[in-house]
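Could you have a look at this structure, given as structure tokens, before my questions?
A protein chain is absent from this complex, but the other protein chains hold their places.
Presenting subunit A:
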Amino acid sequence: MRRSVMRLVHPLVTTRGFCTKPEKIVASVLFERLPVVIPKIDPVVYAFQEFSFRWRQQYRRRYPDEFLDKADSRGKGDYQIDYEPAPRITEADKTNDRKSLQRALDRRLYLLLYGKAYGSPSGKAVWHFPEKIYEAEETLRKCAESALQSVLGNLSHTYFVGNAPMGHMIIQPTDNAPDAGYKQFFFKSQVIATNKFKIGKCEDFVWVTKDELLEYFPEQAEFLNKMIIS
């Protein structure tokens, strides 16, 4: 008897929860360019590797040179070419050009836009991630993809990592922004195989490393610190 009563009560409880107010959901995209060059090596690590190399060299057998030269013989199809390695610190680093993707090559770069955002106090331009309010698409990832598409034009050089968001923020309505009161979900996507992007749909854009990103968002720095590793 009690069980059937509970069964009658339970659906009423849940439908009541849904019918109060539809939540506003915003899908935003953390568009990152992966590092192009390996990071700097710690001097302690380098010292130990160098020491262990020399220590092993002490106990290595020295074979006669004629024996070892057999390995140097040139094969067919080998070519000679002068190789001048490109510098790891590019001009974009020296001029601190934030719009270029050639900056900090050993770190990750994230895209930020300057313009109108959903949480901004009534029309003031502010720095934000590419985002879009969720209307009625199938999944939130499609909403995020369309957000990035509106900024970039096409998604041929992007790769969205997984169907699920990687973090969420609940923005409470405040005096400055009375129409805020939504949940912002972050999706991760990566730059594939390209050097330049045409960024539209905003007044300004920057590619920033994690430390600079935290400067742009002072009040959400703690959360972003946890969500973005490096």
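Here is the rule we go by: a residue touches a chain if its C-beta (ideal position, glycine included) is under 8 Å from a C-beta of that chain, and two chains touch if they have at least 3 such contacts; residues count from 1.
Rule of thumb we're sticking to: contacts and distances are computed from a predicted model.
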Name of the absent chain as recorded in UniProt (options "Adenylyl-sulfate kinase", "Copper ion binding", "DNA-directed RNA polymerase" or "Coatomer subunit zeta"): "Copper ion binding"
Residue among A:Gln80, A:Asn96 or A:Asn154 that touches the chain left out of view: A:Gln80
Absent-chain interface as seen on subunit A, which is shown: 23, 25, 34-55, 57-64, 66-67, 76-81, 85-90, 102, 105-106, 134, 138-141, 159, 162-168, 170, 183, 185-186, 190, 192-193, 226-227, 229
